[in-house]
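Shown here: the complex without one of its protein chains, the others still in place.
For reference, chains read A, B and C in written order, and residue numbers begin at 1 within each chain.
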Amino acid sequence: MSRYSGIKVFLEGLTGNKGWKPAWREPEPKSHYDVIIIGGGGHGLSTAYYLSKVFGVRNVAVLEKGWLGSGNIGRNTTIIRSNYMLPGNEPFYEFSLKLWEGLEQDFNYNAMVSQRSILNLFHSDPQRDAFVRRANAMILAGADAELADEAQLRRELPFLDFDNARFPIKGGLYQRRGGTVRHDAVAWGYARGADQNGVDIIQNCEVTGFQIENGVCTGVETTKGAISGNKIAVCVAGSSGHVMAKAGMRLPIESHVLQAFVSEGLKPTLPGVITFGAGHFYVSQSDKGGLVFGGDIDGYNSYAQRGNLPVVEDVAEGGMAIMPMIGRARLLRSWGGIMDMSMDGSPFIDKTHIEGLYFNGGWCYGGFKATPASGYCYAHLLAKDEPHPVATEMRLDRFKRGHLIDEKGQGNQPNLH
Amino acid sequence: MTEQSNRLAHGGLINRDKRLSFKFNGTGFKGYEGDTLASALLANGKGFVGRSFKYHRPRGIFSAGPEEPNALVQLRSGAHQEPNTRATVAELFDGLWASSQNHIGSLEFDLMSVTDLAAPFLSAGFYYKTFMWPKAFWEKVYEPLIRRSAGLGQLSMKDDPDTYDKGFLHCDLLIIGAGPAGLAAALTAGRSGARVIIADEDFVMGGRLNAETYGINGMEGHLWAQNAVAELAAMDNVRLMSRTTVYGAYDHGVFGALERKTDHLAQSNGKPRQILWRIYSKRSLLTAGATERPIAFPNNDRPGVMLAGAVRSYVNRYAVAPGHKVSVFTNNDDGWRTASDLQKQGVEVVAVIDVRNAPAPVSLNGVETIHGAHIVDTAGRKGLKSIKLSNGKTIATDCLAVAGGWNPNVHLTCHQRGKPEWREDILAFVPGGTLPAGMQVAGAASGTLTLKAGLQDAAQSAETILNDLGMAVKKSESFEAEDEAHSATSFWHVKTTGKRAWVDLQNDVTTKDIKLSYQEGFRSVEHLKRYSTLGMATDQGKTSNIAGLAILAECSGKTIPETGTTIFRPPYTPVPIGALAGRARGKDFRPYRLTPSHKWAEANGATFVETGNWLRAQWFARKGEKGWRDSVDREVQMTRASVGICDVTTLGKIDIQGKDAAEFLNHVYTNAFLKLPVGKTRYGLMLREDGIAYDDGTTARLGENHFVMTTTTANAVLVFRRLEFARQCLWPDLDVHLISTTDGWAQFAVAGPNSRALLQKVVDAPFDLSSEAFPFMACAELTVCGGTPARLFRISFSGELAYQIAVPSKYGNAMMGVLMQAGEEFGAIPYGTEALGVMRIEKGHAAGNELNGQTTAANLGLGGFVSAKKDCIGKTLSQRPEMNPEDDIRLVGFKPVNTQDALLAGSHFITKGERENMANDQGWMSSVAYSPSLGHSIGLGFIKNGQSRMGEIVKVVNPARGVNVEAEIVSPHFYDPEGGLQRG
Amino acid sequence: MIINHPLLGPRDAAEFVYLGDASLIDRPDPNADDAAEAFYEYGYLRDNPAGEHQELWYHEQGDRSWLVVTRNTVTHEITKVEIAREIAKSRGRSR
Partner (left out) sequence: MVEYTLQLEPFLGGYAQQFEHVSLNEVDTMALISLALPNGQDGTAVVQALEASDVPNVGASCPCLNGSGTLMRMAQDQFLLCVEDVANSFEMNKDLEQKLAGIAYTTDQTHVWVALDIGGPATLTALERICPVDLDISAFDIGAVARTSMEHLGVIITRITETNFRLFSASSSAGSFLHALETSIENITT
């Protein structure tokens, strides 16, 4: 299979780009696979990639209801970071960030991993204290963290509102290794890599039911017929609730809509990702020049992939409050993605009580950055039937046990995470 | 060049009496009132106005509306600079200043245009395949290069100097678009008495009537529109909103609309530049018209190649000849109209090329008409010079009008994810089955592309809507007009092998790129869009999407409807972020809440701090104090030595009444309240239902059925909400009623050994403050200062003998003064939130940093407050095994081993001798203070097994700040641990 | 969104605060033998349907009533709005 390279781009350019082959096959499903992954979004595709590449499991199908990459990997704000605080989370996200750092060379696709830093601003002493606690947790877990005071931020980001802000900027927490990635390219890179390893990616194939007998899941019903599998791996964040309902399971998850926004293209404006948590606003600038920004979820259960005006306004208010220079930039497009909002804001990578049925979901609005580690750890679980060491806490039964991974301290109300 | 050399001598809807000056790229030009920047530039022969996104090709004005892909300029200068403004919709004003964008060097000699030569290597998605080696080069070399060449216009990086506003409007019927259909519907609904809003993005209502030569009811179209507008303007029940773009359709009939108030003026003069309206409609009618689509052919991107309808707009509405030798390229009848309109205005038409082998629908004199041919190439780098036809002929022309058919503007029908449907007869998508609730579509937007049919469709739709709303339709005259010749053919692009034919002009996506995407497996329409960037530019593919789909369909052998369509998302046209934010910026981002003694504090040297929306006195600096620590230390010391006063009004106060009020409190607090005597106050702890500690405060029993609860400042609103949930949804039969009185009472902590003596001077006789009559935790209603009602609580946050006294808040500012006056003999001082915090840390009380939503009652050392005898919210789930592990964290005190060391909040604890990593993390420091009472830094923190580690020395590590110290685990009660003082 | 309040008529949803599934009314009996399991399910498991959903909204910037709104999570269409207190009583909640 052909590798991409600058030389190849040059040679193809000379010959009218006639030699490029499809990035992936369009196979028909076989009757049986060792592992069937339901969901051809970022996490499903990365699971397939690592299963086939790292764990040697190649008889794998990825079933995708629509087009590959049409999950939340296709509609997010592209941020990568590992600035978490709790032991159940931070090592996992740091593992993910490390995978991002070598990803493009690994799967031979330029996903434009750009470690241009992420900054979380703080505005009060209690907020600062919480950020220091978090920064120290990050460093103790082997990640990078840096506290910046107001003077440093004034030098680095003179366009922030330092002098007239309702909530004065007191400083910020940097993670310099954080940044952004070209989100669609992640899906395509994983898909191409998995396809090259023999994984069947089957698009326009919706799972309509599970074959479960005596507590064992042996396959799925799909719009392209029944397919049997040794292990069925659900990976459909956003739709987890109604897919798992087909297996008779209720989940500690609600589906919510998160809107995201992009402005018209602009010449370089922002250096990295800037997060104004107190004002529900975060922003970065894409390589194409658009300001990519967002804020809170709309707050009500929804599968509609679109939101409403109050949150649009709330996000813009946050933006204007923190950087009033963006007032004349225009919002070009807004969209909504469906989030698996879990009961403590943290995800699940686990077996279910049904043998052979596995579940990956509950990523809230943080699934994109987790894509490599989620796939890697899910592949680990599927291949070895035990959790990867950095994902041992991401269990479905943790609420019954009372083990909460609640970074924000908001409790069992999903729309507050 | 002579002034306005391309301005026609007659006609147009411009005001020739009002000549306007403007500058483009530094050169001065003239135009007229009624011009857009684009029409004025064309009037002055400026056709080449911009550079494309990727290849930096010279580009000209392509359209006459919001669909413009090419003519994007930076409007205005300095902090007012506004990137990516479409010249085609920018209204000309005197003194307008604009410049072209996206070039290095001048517009004419753009250094970046070398990318055009490298085009063979820059095909769709090329960047995904390269720039990966060496790894470090992406961020250091490639990406900065790409970022600099990408993007379009530039922000000034200065704060937006304009203001914005928002508003709310309500109507029975919102009509979106004031073209012929919109006006006909508005007349019908308006005359029938409905509350109507009709909005149009243009500054003149009438839509295409202003750009065409149609007649209605025997009148010229634009005059009919003028009359209609005048009639509507006279109706009280109709609101006409020009310069207003309805940009988004949201749930349940709510629309977002942007009204441009001062964009057509040189200055906004302090008034809002734009207003963002939320329009609440019972019904809506989309009459947004249609957008013309081009045909892709080799080198179709040159300045001078324009949409045919746009050419008619310039000639008819603006009296501008977009060229001196105009040619027309069409696949339908409508294109021919361009030639006849041009001729009518005396503009030379050199040729009409129709791809069809069909007779001419109109007869033209002196024009070469070519049937069954198409264009295979063009020439003229900075302006069209000639076109080459498939029959081998080359025609000299400086403007080519391209007519590819019309696409209904279905955008708003898709904002709620409705899918448009394909109509083969007009070869276009029309609104699909699932429209936003309450919406109907009429006129060209619904696919009714001819005038008479559109007018009747709209009037009929309005009648249907009125009937739906139960309103009587007042019949009036019908709308008479011609149905113009109309046809459509599926000629989307000229098939080409060598040369590039542009589909998306702005993003430089060519027919080849679409084919290459397909070749590489990007075959779903969403993949095509994302891989090739088709339709992702500032025009969101308004002129390019359908051609792109058609070419994709050709590649796959499917039909266009089988191929699908990408999703239109809000906004219809881009909306400034400033407008979406409205007034909420700077100090107006959120309201301020001020404490009742704010004025007093201001006058007495307070420094204020934002706590939520409240502004509170943080400390009161005195002359000679060098920093905040001096002030805070003094405030603590003087309070503990004598008496201090602090405004604590921000605590949430909830009046709770009812026969079952005590039982209700028993449900929501962990500890028992049934037997709290009248006249007593009790500390209460609340859990969330998941068992985590949530809030605490004191609740006083003023009467058998009357309690007053206090909450923390931060949780006041949230606790109220939860209590209402418990009252209405969990225990609906309890007789209990809640009302917030937070703002009603000015409440002051009066703390310190002399607090009683001070208050004695204020309370009215015969109130007895002695410990016997009014012991610790007592409460009472009384009067002060000769009859002012007040409430008094003997509670202490500082650990001192202390009270909280409350008076109605209009007396609050005066009360602060009175308390200070009465305290003068004791040296009373006001203290702020910092001293309050220091004293509570000295006393070991948990506050926000400890009640952070992650800790249990046991973690906080408050396990004893969870009654074993009764249920309460959160109790059952708090008993889950892993919320009560053996090595659970516990709130304890920390004292630095070296008392010179400062403890820092956010530090983590590591057992001595262990390595500093996450596995060995023992907990964290939640709050610290310098204790003036003890003379060293103290801290509160959570550490595993804290209660059984008293006296242990642990490492307090803070790698983020580069500070590691050692501290001893001690009781959290640093000050007066037995509590004798507060009971004294 | 617009919530057609049974007492006040149509009001912008922005005046309301959302809580979640109306099953949150059905707080389990803390004294039952299976209280631990029942509270776990009550507190954590959700039907989360793609379709009709009964949910709790609080009219915080209004009359302070809790409402049970029946809303389709796919289309956002609201088909019923009821006073939560009455629903709670009808489901047997008392004191």
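The definition used in the following text is that contacts are C-beta pairs under 8 Å (C-beta built on N, C-alpha and C of every residue); 3 or more make two chains touch, one makes a residue touch a chain.
Bear in mind the structure is a predicted one, so any value in this text is a computation, not a measurement.
Q: Wait, the hidden chain, what does it touch out of the ones we have here?
A: Hidden chain, whole complex, touched shown chains: B, C.
Q: Consider the whole complex, including the chain that is not shown, and state which of B:Leu594, B:Val609 or B:Leu718 touches that chain.
A: Counting the whole complex, the residue in contact with the absent chain is B:Leu594.
Q: Specify the residue from the set B:Ile739, B:Ala773 or B:Val897 that touches the hidden chain.
A: Only one of B:Ile739, B:Ala773 or B:Val897 touches the chain omitted from view, namely B:Ile739.
Q: Just one of B:Pro272, B:Gly521 or B:Pro972 touches the chain that is missing; which is it?
A: With B:Pro272, B:Gly521 or B:Pro972 as choices, the missing chain is touched by B:Pro272.
Q: Using the document's definition of touch, tell me which of B:Leu169, B:Ala360 or B:Ile953 contacts the absent chain.
A: Counting the whole complex, the residue in contact with the absent chain is B:Leu169.
Q: Specify the residue from the set B:Met536, B:Leu651 or B:Ala822 that touches the hidden chain.
A: The missing chain is touched by B:Ala822.
Q: One chain is left out of this view; which of B:Arg629, B:Lys761, B:His936 or B:Arg983 touches it in the full complex?
A: B:Lys761
Q: Using the touch rule from the top, list residues of chain B that touch the missing partner.
A: 163, 165-170, 195, 271-272, 275, 278, 280, 583-584, 588, 590-596, 613-614, 649, 655, 657-659, 705-706, 733-735, 737, 739-745, 761-765, 784-786, 788-789, 807-811, 813-815, 818, 821-822
Q: Which parts of chain C face the unshown chain closely enough to count as touching?
A: 7-9, 11-12, 14-15, 61-65, 83
In the analysis below, only the chains that are shown with their structure count from here on.
Q: Hey, which pair has more contacts between C-betas, B-C or A-B?
A: By the number of C-beta pairs in contact, the winner is A-B.
Q: So the centre of each chain is just the mean of its C-alpha atoms; given that, what is the distance between chain A and chain C in Å?
A: 30
Q: Where the CA atoms of chain A average out and where those of chain B average out, how many Å apart are those spots?
A: Centre-to-centre distance between chain A and chain B: 23 Å.
Q: Pull out every residue in chain B that's touching 2 or more other chains.
A: Within chain B, the residues that touch at least two other chains are 250-251, 254, 278, 416, 689-690, 877, 880.
Q: Return the residues of chain C touching two or more other chains; collapse runs of consecutive numbers into ranges.
A: Counting only residues that touch two or more other chains, chain C contributes 1, 12, 19, 40, 43, 75-76.
Q: Would you pull the chain A residues touching chain C in the complex into a rising list?
A: 239, 241-242, 245, 250-255, 299-304, 308, 310, 343, 399-400, 412-415
Q: Per the contact definition, I'd like the list of chain A residues that touch chain B in the complex.
A: Touch list, chain A to chain B: 4-6, 8-10, 12-14, 16-17, 20-24, 26, 66-67, 69-70, 74, 87, 90-91, 104-105, 108-116, 123-124, 126, 128-142, 145-147, 159, 161, 164-168, 182, 184-185, 188-189, 203, 263-269, 279, 285, 287-289, 304-306, 308-309, 312-313, 315-317, 319-321, 324-335, 398, 400-404, 406, 408-412.
Q: Can you tell me which positions in chain C touch chain B when the two form their complex?
A: 1-2, 10, 12, 17, 19, 24-25, 27-28, 30-31, 35-36, 39-40, 43, 56, 58, 60, 64-66, 75-78, 84-85, 88-89, 93-95
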